[in-house]
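Taken from a larger complex, these chains appear in their original positions, while the remainder are omitted.
The first chain written gets the first letter, and so on, giving A and B; residue counts start at 1 in each chain.
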Amino acid sequence: MTSPNTYDVTAFVSPTGTSPYSDIGQVINEIISDIKANQTSSTTRPGAVIYIPPGHYTLLTTVMIDISYLQIKGAGHGFLSQETRDYDSSWNPATWREYNPGASHVVVGFNNTGPQAAFKVERAGNYKQVGRVSGLEFRDFIIDGAPLEAHTRPYDTRPHKIGIAIDSPTDSTIISGMCFTHTHSGVVTHHADGLMITNNFICEIGNCIELYDNPICPKISNNMLWADWRGYGVLIEGGDSAMISDNHFGYWGNLKITSHERGSIIGNKFTSWWPRSINVDVSNQMYIASNHLYRLKNDRPSDQVSFYDDDDGILYCNGARNTIIGNLIAVEIDALIPGSSQLNAIYVDGGNACLMMNRILQLGSTLPRLFVPVGSQDARILYSCTAAQNAVASPTAYVLNTP
Amino acid sequence: MTSPNTYDVTAFVSPTGTSPYSDIGQVINEIISDIKANQTSSTTRPGAVIYIPPGHYTLLTTVMIDISYLQIKGAGHGFLSQETRDYDSSWNPATWREYNPGASHVVVGFNNTGPQAAFKVERAGNYKQVGRVSGLEFRDFIIDGAPLEAHTRPYDTRPHKIGIAIDSPTDSTIISGMCFTHTHSGVVTHHADGLMITNNFICEIGNCIELYDNPICPKISNNMLWADWRGYGVLIEGGDSAMISDNHFGYWGNLKITSHERGSIIGNKFTSWWPRSINVDVSNQMYIASNHLYRLKNDRPSDQVSFYDDDDGILYCNGARNTIIGNLIAVEIDALIPGSSQLNAIYVDGGNACLMMNRILQLGSTLPRLFVPVGSQDARILYSCTAAQNAVASPTAYVLNTP
């Protein structure tokens, strides 16, 4: 390649003589310095692509990104399920073929006590004076928070490790074809606009995706999102117009959205051992349609403790003018989580909710209910529960039971 | 690489000595000539890949494509939101980091008075005698219609520039990971069969996507489509069996389909300052399900004029035997667009329409309505408006109001 803007971490000549296998973070930072040295004016900054070929790379230094249009790209997501291995005591370390994830495999080697990211996006200055970081792309590699050969349960306790932390305002970042695993958090953004996260495996991890500080129009679609019992599949705080569609949320399959407006939750699948798969709180004008929620029996090991109890709902929605159409909530529960008094499949609070043509499906011996508290105003609930499932306490609700 | 079918625009030795930075169009045309010189029989034409590394490339000559299986591929979509910058008067040109979009950035440098495309697909001869152009792929680069350093509002007036114009019959073209910005039109096709457009940012542009002349089975899914107030997010004229799914249509978030049959509009999000987000006209057997439409208050600058008024509907559907299920139309309008007499959220015309379980949500002070004119025959409208919102004039309609 003769373009000056194409880098390969294994071909780059590090000025400090650093090997990408020893500290890929240091090498990528040196590449970014090289890009900046070559792209020096406001009109000549197209960015670059940094290629990470398949290999095991230790990262000891946080990659600091403050340029736009950087694409960091590997050749494969390389996920390895260690939970599947560890839950079967018959596995044989002597004959086992791969102990580690692979492909373009970035291993976060540090163990700081405070939060620290493998990749950090941070631009100095007020974004109104310097502009937002635009058009970043992270594609087709894996960020793995566990030291090599040390993957053990519970997969997310490496203190505070984050895969990608986007701290400054950004626009139109793409995260695609990636894997994040064994970190406290996969992707954490602040002030992100037009974020697109698609076609990823984010599994066996604390929190998959966390969006804070006014995320605008993020789109999270067609991903496998498997957070464990202490973490969020997706957590959104503030902002508006999120689109969360066509994902499979598993393990604790859960999506929490709080203080958000006008988000769309369409066509997702949730498979969960714990309550609150959809957890919409203090959010208005949300649209929750065509989702399939399945709550399994709570047969997990006793160290896998739930944040919520069965009173809290599986589809929980609290806010004003929310709309819930055509969802299935299938519930396979015999015994309630200790401390629970009821099994709420749908729990709707706030004013002017509209529920139409949802199905609550009882699979275990405990009856799942549709609950609307007394203080909730003017709910309209059409064909969303049977008479037996109807636990609507609000006197201003209109309910048409499914026969 | 030893394959003869892999090209890099920065490594190719131009027979005319042209630099890709001066005229990437000329260079790509020379590469295509080279491909044709090497692939000379009907049984030995596998095409090639042309790689565009990150960089700013001016295009002065239209790329003319008449071969199949060409993949043109960059290393990033490089979108820069200039609207966001320009609407905030506090931005500081002295400290601003990037004036231009980036990544693999093709800048359309000409300013013709007639329509002209950056990339044009056109094959001489009757397609029944020479065959259609098959299996083209445009991936991971940006086509930007604005001269460098000259991006100013309104983002789309560069006369008649088109990103990709597909004029001859084609089959199974893929457009993925691209950005189109600041042109009159992004993608324009004629006679396209099996087109797949996915994972793109097409933003701050006149029209995002226009399909003419009998498009068959196009699939437009998982894109960000932000046309401005004078353009279409997606415009389809004629053809059948389109699938428009899982997109976020913003700004004037709008989809127009006319003279089409059996299209599916499933699970999209529309955010719009103007009417007619879904605009289905003279089209039959359409299926419109699980979409979230949000109409904002009309507070845009006065030069941003609407094509439609509030009588025209936000979800408009005119044709025979159309089906509209489970959509949310949220309407935040206080004052009507001047000249409007009513605020129609849903406007359905034609025969045998079926609406079930849609919600019209009033957010402003003006009541949004469901309107069916007198001449519309045999509509079936179940739980899609309240009694107050019911403006069904057709005497043959059956309406069951939402309580």
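Quick note on the criterion: a contact is a pair of C-beta atoms (placed from the backbone, for glycine too) under 8 Å apart; a residue touches a chain by one contact, two chains touch by 3 or more.
Here the structure is a predicted model, which means the values were calculated and not measured.
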Copy count for the complete homomeric assembly [2 present here]: 3
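The working rule: only the chains that are shown with their structure count from here on.
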Degree value of the rotation bringing chain A onto chain B, based on Cα positions, nearest 5: 120
Length of the line joining the C-alpha centres of chain A and chain B, rounded to whole Å: 28
Chain B-facing residues of chain A, complex: 1-3, 5-6, 42-49, 67-71, 73, 123, 125, 128-132, 134-135, 137, 171-172, 174, 176, 193-194, 196, 198-199, 217, 219, 221-222, 241, 243, 245-246, 262, 264, 266-267, 285, 287, 289-290, 321, 323, 325-326, 354, 356-357, 380, 382, 398, 400
Parts of chain B lying in touch with chain A, wherever the complex brings them together: 8, 10-11, 53-56, 75-81, 84-85, 88, 90-92, 95-105, 148-149, 177, 179, 199, 201, 203, 222, 224, 246, 248, 250, 267, 269, 271, 290, 292, 294, 326, 328, 330, 357, 359, 361, 363, 383, 402-403
